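Below is one structure; the comments refer to it alone.
All protein chains of the complex are present and in place, except for one that has been dropped.
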Amino acid sequence: MTGFARRLAGKLLAGLVMVWVVVTFTFFLVHALPGKPGDVQYEQYIMQGLTPDQAQAKVASIYGFTSHDSLFAQYAGYLGKLVRGDLGESISYSGVPVSHLIWSALPWTVIPVLSGLLVSFLIGVVAGVVAAVKRSSRWGGLLSVSGSLVAGVPSFVLALLLLLVFHTEWNLLPDAGTSDITTEPGWNPDYIGSVVQHAVLPVCSYALLSYGGWLLAMKSSVVTVLGDDFILASELRGIAPVTRARYIGRNAILPLFTVLALSFGIMFAGSFFIEDTFDYPGLGNLLLKSIGTRDYPVMAGAFLLITVAIIAANILADLCYTLIDPRVRR
Amino acid sequence: MSEVQVRGLTVEYQTSAGWLPAVAGASLDLRAGEITGLVGESGSGKSTLALSLLNAVPAPGRIAAGSIEVAGVGDVVRLTGRQLRKVRGGELGYVFQASQNSLNPLKTIGKQLLDLGRSHEVSDLRALIARAKDLANRMGLDGDRVLDSYQHELSGGMRQRVGIVFALVLNAKVLILDEPTTALDMLSQASVLDIVRKVHDENQLSTLIITHDIGAISEIADRLAVMYGGRIVEDGPLLDVLRRPTHPYTKALIGATARITGDVDAARPLPGRPPDLTTVARVGCVFRERCPFAVAACADTEPPLEAWEAGRRRACHVEPSTVLAGQPGTPAAVGEPA
Amino acid sequence: MAATAALATAVRNRRPAFLAFRRAVLRKPSRIVGFAIIVFFTLMGICGPWFYGTLAVDPNAIYAPPSADHWLGTDFAGSDVFQEVVVGARYVLSTAALAALFTSFFGITVGLVAGYHRGFVDSALMRVTDFVLTIPGLPLLIILSTVWSFGSPWQMGLVLGLTGWGGVARAVRSQALSLRERGFLEAARGLGLPSRHIIVKELLPNIAPYVAMHLLLSVIGFIGAEVGLFFLGLVPFSSTNWGVMLNQAVFSGGAMNSPDALVYLLAPLVCILLLTLGIVLFLDAVDELFNPRLRERA
Amino acid sequence: MIEARGITRTYQTHGQFTGTRTVHALRGVDFTLPEGGAVSFIGESGCGKTTLGKILTGLETFDGGELVVDGVELSALKPRQRAKYFRRIQMIHQDPYSALNPTRTIEATLGDPLRMRAREKGGTGAGPGAWRERACELLTLVGLEPEAVLPKYPHQLSGGQRQRVVIARALTVDPQVLIADEAVSMIDVSMRLGILGLLRDLRSRLGISLVFITHDVATARYVGDGGELHVIYRGEVVERGLTDDVILSPVHPYTQCLLSAVPIMRGLEEPGPDRTAPTRALDERTDTPGCLFEPRCPFATDECFTTHPTLVPLGGDGAGVGAGEAEGVGAAEHQHACLNPAARRVVGVEVGAGAAGP
Partner (left out) sequence: SSSSKKSNGGTSSGGAKDGGVYTSIDANNQITAGAPMNPFNAAPNMFLGYNQMSLGFDKKNPSDPNDFFPGLAASWTASDAGLTVQLQPNAKWSDGTPVTAADIKTSLAIAYTQGTAGPAAGNFEISDVKDLGGGKVEIDEVPGVKNLYFQRLVLSATIVNDKVYSGQLPADVWTTIAAAQGSDAAAAKSAADKLTAAGKPIAAFAPAKDISAGPFVLTRVGPGEALLDRNPNFFAVSKVSPKQVILRHYSGNQQIWGYMNNGELDSAPYTAMPTNILDQVLKAGYTRVDAPSYVSASIAFNEKQAPYDKTAVRQALAYVIDREAVTKVGEPVGGMTTPYTTGLIHSQTDTFLSDDQKAALNAYKPDTAKAATLLQGAGFTKDGSGQWHLPDGTQWTITLQTVNGFSDWISASTIVANELTAFGIKTTPAVTADFATYQKEMAAGKYAVGWWLVALGPQTDKAYNRIYGSADGYTVKNGQATHSDTSPANWQHTPATYTVNGQSIDPGQLTAQLSVTPVSDQKPIIAQLAAATNQELPMIQIWDYTKVGFYNEKHFTNFPKSGQDALLLNPPGVWMMQGFVQAK
């Protein structure tokens, strides 16, 4: 197990280095962006009827003073704070810690993404098996094509279509938000029911989005395994069909676990399309909003977290694989 | 007494040119206590024949005609479903061509053995394990260790032996080995062959062993059948066939085998290239294009496989004596490109 | 004399390639459909703007329903939706195609060089690849879009391409690594053939099917990405394209609420779906096109 | 032509979970290959044969010893200069299926090196079509019909034909040495002899020297006519001598085991009287201070466990006493690395007068 621990440590270290690279990259990228957060607010004040001077003064007081340190000094400061878990303060919500915003947004991304992923994984894998077994029949072919089609369609297109059908047309499901505001948040049936109701469409979008991928991956994996010698060998040994199905299933699904973790990262990174469409207050939405208001710290924080999620997913994928597959386990 | 009787077996594959026979009208007996060797070039239909003994011709193939009577079971060709499954592994043990990969990589050997036992409704799994260990030990493996191993932890030769254990652990009386030594080096090959012989003798099996290496087969087989282009062209007791090959193909095959001693120049390559499904002759003798003895009749009638001497059969228009004498008319071709 | 011989060989070689292509496409009806769709959109992208120079604006025919004059009706300004779809195809398609070319180019180059040379070059390139893979492309793109105005398809394509080549590089590298151990590559090295030759003539053709598939698939992906950016209004635009149409249909046309504007919304959506379908159907033929073994099967 | 002096090669393998492991693939191999000569290497799987072949063709580096080609010590040269020497040594791969690029026709496969060669030679290659003539010439040489073969893809050829194309390709750069690594093991039995005959032919007709690597002794005998046979075990040569000497009177127990394993054609041959087999399977992980073969050797003594034997000439009474250490040995002497050498007759011998043999 020490080998395993060493490997884990190595992965984590590499992950940390990557996080540092990304932090550095985002810091300088974000500081190269044009437009100041104040500009946006300023114009809003002007439209609310403040004089330019008033608006200017108000903006100055709300956003505080811009740092006059050199960029590098700011960078060092940022890193220092980051090490202590301090992501800085939001600009557009003057003074609210970025970590606070991110923590409150995080569950609204993680939970739908995870549930969407799991739902699509279960359905996709089953459909993939069917598509593989029936690959020479018309239905099997149709199933595969539908899988590729769904996999190829952009996420927001799916989300829009779902919204059109289930909200605009049938008005079955709400189109925005996470829950009904009149329900008291907490572990009560009303609130949970409302949350679930609101989550249906986003989760479905996530699920649809990745379903095709699973179908295709599982199909090709099953086809490969079906061609493996040991499957024929087990047939020639008279192994019961149920057992053989288990053999096929386990061998075929194994490579998918790596992908599972990876696609968590990918969906996380692409969540803003869906979150924007359903006005769902997750991390992607936060990132979009912060870009709109030029809220650099939030922007950097959200971007960082998304990246960390991807890196973590990668490490997880790796570990997953080594834990499940005896060939690399020791 | 024949344990397995193959009669008029024809196996076809679907190709873009239609259904073509990979095995045509093959008849073969596997006798108790005897090792039958089946040799032939690549693509001659050996594996197809072996798989059809278990009624397991892979898609897109089918058994088009013929019967395979297995003692105590009946005609395997007619079996389906559960009965067929019971026969596979239960009566007929099969050792896979690429035996290196015939094991589930995600399960230990022991667990797979239990799967096998459960699939065949073995009531005493403990006894099954004990028997497997015993078999393994007798093959020079450490039974306990092997059962706890994953496939990737075993070497090629070990996996081959585990494959034999799996084939025999349910007391199959018939053992079929498809190219058991092809991927192995000399030392491993020798030990595998040795083990096969030992196991065969100890269990009084009927064994069919398939190879394209006539040298390897001559080490252990009792009878020899030679296949070419989907036909069995000659068979008989091994020593007799080797000494007195009466089919031009058998003769050429023996002659093309590199030997470790003797005159280097005595060996000759076979002219031409082996046929496959699509190129094999549809009428006449399948070997005639490469046959130095070919006569006019070879072009339009296919010679039947017939006994010509006690215990010997051959499928050739040319007189046995002519072939034995080794005086062909004019060689059809020399050098490989035909 | 020799030249004519060479020419003759060339001609001989060209024809079978074309025939093989035709045969591969004609083998299944689904491939014909897929190919037809791809050709249709390609032509639309190339010729579309020639048919309809500037879009007419007709304030008296705002949100007109589909009719003989306006096949798909009109939009908020009274412009013909069908014409907009046709004119808007060029930017979307050329950007996606360029992006796909860029990713393929970077991905293949990096992957091949890394996989073939191994050692230091390999690890250096792979670190860069890891970085590109880790940085979430779309979020990065929307941040970048505030700096860059992806005015021309070239710029947009380049930026999309730059964020997307990591996966190809990885895959190409692993293929190159495994091919490298294959006999024919060892032989080529043993013969002293130059690296460039080996990479281009020996390695590349063997990964071509993979690359071609990736190219086609990434076209879909990039269309999704860029249309999405326009749809969310994250990138500035100066002419109409499918993403802009979606944006305007939803955010200024009220297509989600008003049946009048629904066609305006659905037209670009259906185009994206159709193109995806076409590529998906055609993909199946790619392997056959590049693999002489499959190609030959009559 | 080629002289190898104590070539060693070790690999550091980094297991995913296990630590670093050192594999001694070659432990000081030396041999001399004269012009037109032949050296065969036999040994079981994993003993380092392929590694040796790759080192000889420059596809793999060596970390000890010296390789001398035409009197030039290669380790003294820059990699770029080395390439020129390695080009004279061409490899014939074991697997004719992977040795040809499946996406290119035979014409393209042969054309590239030929054109390169023509460019190097400068004007002498003459017109641009000259390479094509040369391609036809080579294909004819290896016994193929040029017009039929040139436009084909590899998958359209049989194994034997492919191997011939591989040989023709190796010949495009006018090599002086061919390395054949298991060149026939993947080829149908009926066609093996053809390839072996071709290799032998090339030796005699073009004066090309041959390094023949195999685990099948019988085939070594077919090409190694008049050449040497080296028996290699775990990266170390344990016995060497003229091919027939080694086959007929092997003195090292490992050689004896190898030769005993060669199947005999019952009915036509009789097994040698002293057939032996190793006592157990190869385990590359065991490291002994003494003879590497000791754990498996049926004749091992206590001394074998402690003392590592090195190659020595067969004792005075043996058959192959040679000229000793003199440079440019004529007939190779029979050497072995065994502390208890004893010649045993293990190979099968033809049944003297029996039924008709061919």
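By written order: A, B, C and D. Residues from 1 in each chain.
Please note the rule applied: contacts are C-beta pairs under 8 Å (C-beta built on N, C-alpha and C of every residue); 3 or more make two chains touch, one makes a residue touch a chain.
If you're wondering where the values come from, they're calculated on a predicted model, not measured in any experiment.
Peer 1: Any idea which chains on screen the missing one touches?
Peer 2: In the entire complex, chains touched by the missing one are A, C.
Peer 1: I'm checking contacts with the chain that's been left out. Which of C:G34, C:G88, C:G221 or C:G253 qualifies?
Peer 2: Of the listed residues, the one touching the omitted chain is C:G253.
Peer 1: Which candidate, A:Q56, A:S115 or A:S146, sits in contact with the chain we can't see?
Peer 2: A:Q56
Peer 1: Decide which residue listed in A:G15, A:G124 or A:P174 touches the omitted chain of the complex.
Peer 2: Here the residue in touch with the unshown chain is A:P174.
Peer 1: Which one, A:L101, A:V145, A:L287 or A:A317, makes contact with the chain that was left out?
Peer 2: Here the residue in touch with the unshown chain is A:L101.
Peer 1: Pick out the residues on chain A that sit against the missing chain.
Peer 2: 34-37, 39-44, 46-65, 89, 91-96, 100-101, 104, 108, 167-168, 171, 174-182, 184-185, 194, 198, 279-281, 289, 291-294
Peer 1: Extract the touching residues of chain C with respect to the undisplayed chain.
Peer 2: 54-57, 59, 62-63, 76-79, 145-146, 149, 233-239, 244, 247-248, 250-254, 256-258, 260-261
Keep this in mind: only the chains that are shown with their structure count from here on.
Peer 1: Could you work out which chain's C-alpha centre is the most distant one from the centre of chain D?
Peer 2: Checked the centroid distances; the maximum from chain D is A.
Peer 1: What whole-number Å value describes the gap between the mean CA coordinates of chain A and chain C?
Peer 2: Averaging C-alpha atoms per chain gives centres 25 Å apart.
Peer 1: Across the complex, what residues on chain D touch chain B?
Peer 2: 44-45, 143-145, 148-149, 158-161, 164, 188-194, 196-197, 215-219, 221-222, 225, 247-248, 257-269, 277-278, 280-282, 347-350, 354-358
Peer 1: What residues on chain C touch chain A, complex-wise?
Peer 2: Touch residues, chain C against chain A: 30, 130-131, 134-140, 142-144, 146-147, 217, 220-221, 223-225, 227-228, 231-232, 234, 246, 250, 256-257, 265, 269, 272-273, 276-277, 279-281, 283.
Peer 1: Using the touch definition up top, name the residues of chain C that touch chain D in the complex.
Peer 2: Where chain C meets chain D, its residues are 1-3, 5-6, 9, 12, 182-184, 186-194, 197, 201-202, 205-206, 208, 290-293, 296.
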